[in-house]
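Everything below concerns the one structure shown next.
Some chains omitted; the rest stay in position.
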Amino acid sequence: MRPPHLGLLLFCVLLGLAVGTGVFTFGYAKGASYLTNDPAACANCHVMEAHFASWVKSSHSAVAVCNDCHTPHDLVGKYLTKASNGFWHSFAFTTGDFPDPIRIKDHNRAVTEEACRYCHADVTAAITAGSHLVGTGETSADEAEGWAVACTRCHRTVGHWVR
Amino acid sequence: NIMERQREGLDPFYRVVALTDTTVDPAVWGQNFPLQYDLYRRTVDMTRTRYGGSEALPRRPTGEDPRDTVSVSRLDEDPRLREFWAGYAFVEDFREERGHAYMLSDQVFTRRQVVAQQPGTCLNCHASTYVAYLRAGNGDLMEGFARVNQMPYQEAVRLVDHPVACIDCHDPETMRLRVTRPAFMEGIRALKAGQGVEDYDVNRDATRQEMRTYVCGQCHVEYYFAGTEKRLTYPWDRGLTADSILAYYEANGHNDWTHQVSGGGVLKAQHPEFEMFNQGIHARSGVACADCHMPYIRQGAMKVSDHWVRSPLLNVSNACQTCHPWDEAELTARVHTIQDRTYQLRNLAIDASLALARAINAAAQADAGNPRLEAARRHHRRAQFLADFVEAENSMGFHADQEAARVLGLSLNEARLGHLALFGDLVQATASALPAPPQAVTPPPRNGTR
């Protein structure tokens, strides 16, 4: 049997490594691009190229850049999300341990859902009325199932012409 | 500021009048929600599509039937249907359905009312009955429902004034969707129980997205009148597929009428849109009736739900194109491809059912004691119901394309077995069992609302 503190030690070493590699990649792979608004910066990572290309073809390339949809529209949230995504994506990129094809995670989809509502509050006022939390449904069943009237359920191609 | 209003949970409509749980008249609701009301009133418009929509045939109003337009007679369009339903009121009058605005008058004045005495139950789906039920039950909806069911139609119809109205789908205070029809509450509860979900209360447990389908499922469903109380019942205990519903009727022995040609007890299927839709890929993907039949439409600065409920083929761009980036002609062609295939099999299945009925008729004429008749009639009853299920479903297969073809395949197979039961020395004269349905109702996936 391994003494428990060894496991803890191992964890710390791994964490250190993780942070180290993450930070290295963050720098080398122009991870700072997460901090700018230039969409081309996201495409610095070739795994983002297809998403960039499909954004260019989408109706929104003229009106919204990546960060408009993929980061929250309040300052603190914005930089927190950027930091968290920037770090984890850099880490994933380095280890190669990420799904193929890349799939948006629930919390990041919630961010995009909010982004739609932020820009389109006027036009959607009638259909989102009654939802206290933006993007959240009214009943407890809604909470479990996801979002009521999720914009991207219908507008599948606004951000990216194909998935 | 509009963002603020939204965050506070307010909606952008100005309340001009107060709406209560007894405000039936949609014109009153329309003062608060003029956009929806104006669209709602457009359901009087009639336009034909290849298999749906409707066409206005002018007619001369008479004393007993004051309507100045009707839609086309499906019996004249396909005269085989007279033999298909021989012996039932449907051979008197059966028309292409049209917009919600007509539902009450079309029911009052169909000749099916003349040839048969109908119960108050009929009203459930042809009028704004919510307040009528409440009143008849002295505030108790279920009680009122039970009472109205048992009235003669002519008495019950005096309790209502409008076709389906705002109050039948909306809570007057919050405007949230709600189910107001007891038969649906009971039907969905039985269905969920069969799937292992106990004590399902639709108005408590359904998601908003599900409600966008359930409000329609109150009426666009297969039904029968149970017992002498004529209680409106949706036969969903075993599931929603055509064969599950047939198995339900085989178990309880219900007959709608005796077929004049085959001489056996048979069933009439009626508008199982909700049931069939649930077997399709759209239901499985979390798409709702309202997504296609009441798509959002921009009115001034706002998007509202298009309360002009109609064929999506009259409105492909709003109904389909947000989800499918193909042009209108292409989307229409896809629907037609599905419908044409379904129509081909539907025609073969009706022919097959008729051929069997005639063969049974001849055999019975030759020898009424022929022991093979019973099995042959059993197969005929199945073939008839399964073919009728797709015939009665109003999307001509679109709502669940493979499933519609499967059901017609089953029908053709039952017609074949009926002949085997009747003729030939080689085959056994007893009805073989109904094949087990390949799977239960398709529940939308967890992440279904995307």
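Note that the chains are named A and B in the order they appear, and that numbering of residues resets to 1 at the start of each chain.
Operating definition for what follows: contacts are C-beta pairs under 8 Å (C-beta built on N, C-alpha and C of every residue); 3 or more make two chains touch, one makes a residue touch a chain.
Predicted, not measured: the structure shown is a model, and the values here were computed from it.
Trainee: Formula for the whole complex: give the number of copies of each chain kind, using the labels shown.
Mentor: When all chains of the structure file are included, the formula becomes A x1, B x2.
The rule is short, and it goes like this: only the chains that are shown with their structure count from here on.
Trainee: For chain A versus chain B, what separation do you get between their C-alpha means, in angstrom?
Mentor: Computed from C-alpha means, the inter-chain centre distance equals 43 Å.
Trainee: Under the touch definition given earlier, write down the residues of chain A that touch chain B in their complex.
Mentor: On the chain A side, the touching residues are 117-118, 121-132, 134, 137-139, 141-142, 145-150, 152-157, 161.
Trainee: Using the touch definition from the top, list the residues of chain B that touch chain A in their complex.
Mentor: 2-3, 5-7, 9-13, 35, 174-176, 204-210, 286, 291, 296, 298, 301-305, 322-323, 325, 446-450
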